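Of the protein chains in this complex, all but one are displayed in their positions.
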Amino acid sequence: MDTKAEVEDGRDKKTTLVKKCLLCTGDMLHLDTLLQEQWWVLQLLVWGLRGVTRVILANNPLSGVLIMAALFWDSPWQGVLGSVGVLCSTLTAIITGQDRFEVRGGLHGFNGMLVSLLMGVFSSAGDWYWPLLIPACLGSATCVLLFSSLSPLLDRWDLPVAVFPFNLTIVLFLLCNGPQHPYFPRHWAVPPGAEDVNATQLSILQFLQGIPLGVGNIYGCSALGPSLLILGAVLLYSPLLAIHALLGSAIGALAGLSMGVRHSCLYTGLSGFNGALGCMVVGGLFFTFSWRTHLFAIASAFFSAYMDIALSNLLGTVGLPACSWGATIVGTLMMLMTGTLKAYRIPTGQVKSPEQNLRSQNQWEAGSPSDRESTDV
Amino acid sequence: MDTKAEVEDGRDKKTTLVKKCLLCTGDMLHLDTLLQEQWWVLQLLVWGLRGVTRVILANNPLSGVLIMAALFWDSPWQGVLGSVGVLCSTLTAIITGQDRFEVRGGLHGFNGMLVSLLMGVFSSAGDWYWPLLIPACLGSATCVLLFSSLSPLLDRWDLPVAVFPFNLTIVLFLLCNGPQHPYFPRHWAVPPGAEDVNATQLSILQFLQGIPLGVGNIYGCSALGPSLLILGAVLLYSPLLAIHALLGSAIGALAGLSMGVRHSCLYTGLSGFNGALGCMVVGGLFFTFSWRTHLFAIASAFFSAYMDIALSNLLGTVGLPACSWGATIVGTLMMLMTGTLKAYRIPTGQVKSPEQNLRSQNQWEAGSPSDRESTDV
Partner (left out) sequence: MDTKAEVEDGRDKKTTLVKKCLLCTGDMLHLDTLLQEQWWVLQLLVWGLRGVTRVILANNPLSGVLIMAALFWDSPWQGVLGSVGVLCSTLTAIITGQDRFEVRGGLHGFNGMLVSLLMGVFSSAGDWYWPLLIPACLGSATCVLLFSSLSPLLDRWDLPVAVFPFNLTIVLFLLCNGPQHPYFPRHWAVPPGAEDVNATQLSILQFLQGIPLGVGNIYGCSALGPSLLILGAVLLYSPLLAIHALLGSAIGALAGLSMGVRHSCLYTGLSGFNGALGCMVVGGLFFTFSWRTHLFAIASAFFSAYMDIALSNLLGTVGLPACSWGATIVGTLMMLMTGTLKAYRIPTGQVKSPEQNLRSQNQWEAGSPSDRESTDV
């Protein structure tokens, strides 16, 4: 009797542990109810951390902590810039009276964070150049304005605003200055199709290393350790999303290889990050995961990567980077697509982590709508 | 009595002959019912041939045969590329579950065909460079994706997708490579406003020859014989459309002359094809033919041609052609126009050949809606 009870006790403990661990994955919406009566600053922190993960299509404050750690590990200055960006845009959203649920979900933080990070990446003034915080703050605030303006436009087709505000703002900022700018000098972006001066035999090892780096490059980070930590943060949110991120980055690298881009683009992961984003959008996030959506995710990754090469060559003629225009445009187009793919589309307001999307769908199909969200369908 | 019977018999035979001939003109929708129980491959062939004619705004399988003959006559390699393009995109549409009526009407073939043809035209690797079939197939498939994505956007204003997918895809492909590209080298497009090195007196004969060549240039074909055959194919579909094609091409050449473009643009028909397309869209196809729409068609041709010169000069700075962007944008704008022109607009779903449009309109106005479609109005 004693041993049986002990075994049962052990089982219970194990289940409780697993349940506790599972509480830290996915969207962690239970945290919002927990925080409702806490200090406002703590709430703001969680909103900001959600915003940090929104960049990579996740939504989990713990993943946000890991990603911030990765950014500070890669470069403390970039960490500071990212923090300023996400806080500044979240605060602007609160001041200008944006929708409370959007602010709480971190939807007003990620564009501002990316703008700040990329301003740092493209600045040629070096680290700890404090005046850069002025355009970082203004740029983050501009993202809120653009997010708020673009959403009524895109809502008509139930499309998310995604990173359009970031892409617009950073291109405008970079156009305002140049390599010889007196206040904010910047690097001149070299198109991937430019002639490779130091062209040597392709190194397989560096090529393979470029695949995880492609995931890190979504945050403008090009060191291996932090990139793996970022990948870990995605894994915490959703294993399915992490797999698609790696797969997409590999596809992007292959696309780059097939178009003969400069080797440095392959090695640093620049070829991969648009593919990764394009793959994640279709593979499980905005579409219920299945073998069909998986095939479409692969197609989306290829298309995103090729569009990135095309746009980088175009914008590179005036020294601009293509940022994530490729993945953003292709992802938006995939969501508009009619035919087979449309049957798997999840309404934008009901998108959760890929695993939860899959569960909602299964419950709905099984005719046992125990989940509150799925009954709304 | 005998002679009278003979005459009547002769008349009957003549009427039957005329009726049989008339069966080969216009949209030939009766063919679809005939084919319903035939082999799938035969059906696919007809869908493909309809797609071939959709490029020039027609919709008639026999015209498609003539156009394919013209392409093979001009260059067998271009004929192969065109066939691959139209088949590949039609098959992609079937696999990705696009609307059956759209596939049957050839709406998923023409963009893919154009992409393949233009890849051949701009390739500097010469004829029978087999690796080009890879991007040709991928590009054709991409057109289906873009067609399917853009249609929900444009449907809101009852606009057709037209050749937007082709224009987007070919520009992206050409941006991905360049004259020194290791796999897919291409010609560098020279803007029409560039200085004319071999500028001589304008040859009237070559200028006039450029007008029918403008019609052939819609398929990237710049030989006189095939161009005339293509014009004949349009004539078979609808004489009104053929007249507007020639008129538009002439207007385009005049617009080119007025802006002092390079003479080679005028002689090869490159100045004319946007004007031709712009003229055809308004003159009878999407608008009921009348003297008012005829005037608007002339205005549309001029505007298309000027916009083509402007866009060619802009895109030419990075070595890109303007393809049919000019005519596509202007045609779309004309369909949006309010005022007098709007009264003549035919809803996109009810567009048939110009002659049939005119007949439907007359019957509708006469109050005798014997035509099934016109009762739906």
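For clarity, chains are labelled A and B in written order, and residue numbers in each chain start from 1.
Keep in mind that, in the parts below, a residue touches a chain if its C-beta (ideal position, glycine included) is under 8 Å from a C-beta of that chain, and two chains touch if they have at least 3 such contacts.
No experiment lies behind these values; they were computed from the predicted model shown.
Q: Which residue from A:Gly178, A:Gly225 or A:Gly349 sits in contact with the chain not drawn here?
A: Hidden-chain contact among the options goes to A:Gly178.
Q: Looking at B:Thr15, B:Gln38, B:Gln180 or B:Thr340, which residue reaches the missing chain?
A: B:Thr340
Q: For the chain left off this view, which of A:Thr96, A:Ser203 or A:Asn362 is in contact with it?
A: Looking across A:Thr96, A:Ser203 or A:Asn362, the contact with the absent chain belongs to A:Thr96.
Q: Can you name the residues of chain A that touch the chain not displayed here?
A: Missing-chain contacts on chain A: residues 93, 96-99, 138, 142, 145-146, 148-153, 156, 171-173, 175-178, 180-183, 318.
Q: In terms of residues, what is the contact footprint of the unshown chain on chain B?
A: Considering the whole complex, chain B reaches the absent chain at 156-157, 193, 195, 258-260, 299, 302-303, 306-307, 309-311, 313-314, 317, 333-334, 336-341.
What we mean here is this: only the chains that are shown with their structure count from here on.
Q: Using Cα averages as centroids, what's the distance between chain A and chain B in whole Å?
A: Roughly 41 Å, centre to centre.
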